[in-house]
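What you see is part of a larger complex, with each chain still in position.
We just call them A and B in the order they show up, numbering each chain from 1.
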């Protein structure tokens, strides 16, 4: 039985996860078999919908990778369905402020902490009663910090009861701040901002995560206190490896 | 031509329906062939999305089971699509009050009763003009009563023009009232509440439904005036029967 995200975070262990953007259970299985600690199903930008997510979550079961999932948008129905299908952590993108963040967190948790509706069709397969007791202690609601609104209300968001963590989306955050898109930002204004977030999160009793583009930057972010590092994707692995081999053949 | 839900309700007949939670047309066909009067496609908690719903609705056509469908959340686009694909009754979960209920009912009905958008791609296959004339008299919008807000505004909800019925979700309602999840409630506070609802619905000219876990409780709820009884699901049938046979083999 692999450790849950909450268990790993309680040991202050960083968790590396790569993105799943192809709606294909076999490519996800291949990555899970390589030993990735976590896989994030990206329903926001990836070519994955609820049906593909179900198949991939089923396949990941028992392979040891923590099943994280990013919903397309703040939609309580989609959040609850992701959890019913077996996601352990849900990332919600484009949160504009604490009110939206609270709606999201409430959707992740059963009463009295939240308003999640009962019906864990797959999540409760090993015992519905046990799941009712344990779900609120297992599920990890993660608010993405990538808009000006979320940035300005970060402390209020961090204080939300039941919040599991915050996750920095450097592309959208930088663009919203007047820079172009891109990861692994080195602009002092942005870097200062990024380095400050894990400490504020820890002070509020939650963890911070960030998307990175290189192993070096990922190492620095772990040093800075981030405990969820997303990096790479099925599509980018495939495209780069295919391009490189073709290049060497044509050389 | 099987009777519609409205026709059966106009005869005060109770309708039993089981839940479809597997995204598999063949298991749905098997249940429809057993003679179930209705099947409820559960897009809220079930592993069913719009694409699976389409395939199951197609397969149910002509097998006699009334096609009911629960949407994941109050989303007019999802409500209208369910109807366009051929659902006859739509159940909307987690309604918080009369305003949301009205939005839902309006989404189910064409002008002048509502704002449903025209385009019955599958529902109108036997004649679009005829469907335009008959749809508002066929479609059954059903508001789920499972939040404190809906409970408090129940009478206002029951008075909404065009409403077809209300449906009690005992798990979420009980949990919202401070009890744990579970069906077939016997707590006096809850039971009194449940027994009161059909009479209030009838007084408003609509029918009430409820989810049950046992045939005994279902019989009692029919006695109490409920006319839509949901009970059992493809997943629970499969799990229980598989477990029982295995148990007898290992005995």
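Keep this in mind: contacts are C-beta pairs under 8 Å (C-beta built on N, C-alpha and C of every residue); 3 or more make two chains touch, one makes a residue touch a chain.
The structure presented is a predicted model; accordingly, all values stated were derived computationally and were not measured.
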**Asked** With 2 copies placed here, how many are in the full complex?
**Response** 6
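We adopt the following convention: only the chains that are shown with their structure count from here on.
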**Asked** Taking each chain's centre as the mean of its CA atoms, how far is chain A from chain B in angstrom?
**Response** 34
**Fill in**
As the complex stands, chain B meets chain A at residues 21, 23, 42, 44-47, 49, 51-52, 71-73, 75, 93-94, 146-147, 169, 171-172, 175-176, 178, 180-181, 235, 239
**Message:** Give the list of chain A residues in touch with chain B in this complex.
**Reply:** 49-51, 54, 75-78, 80-81, 84-85, 110-112, 115, 117-122, 125, 132
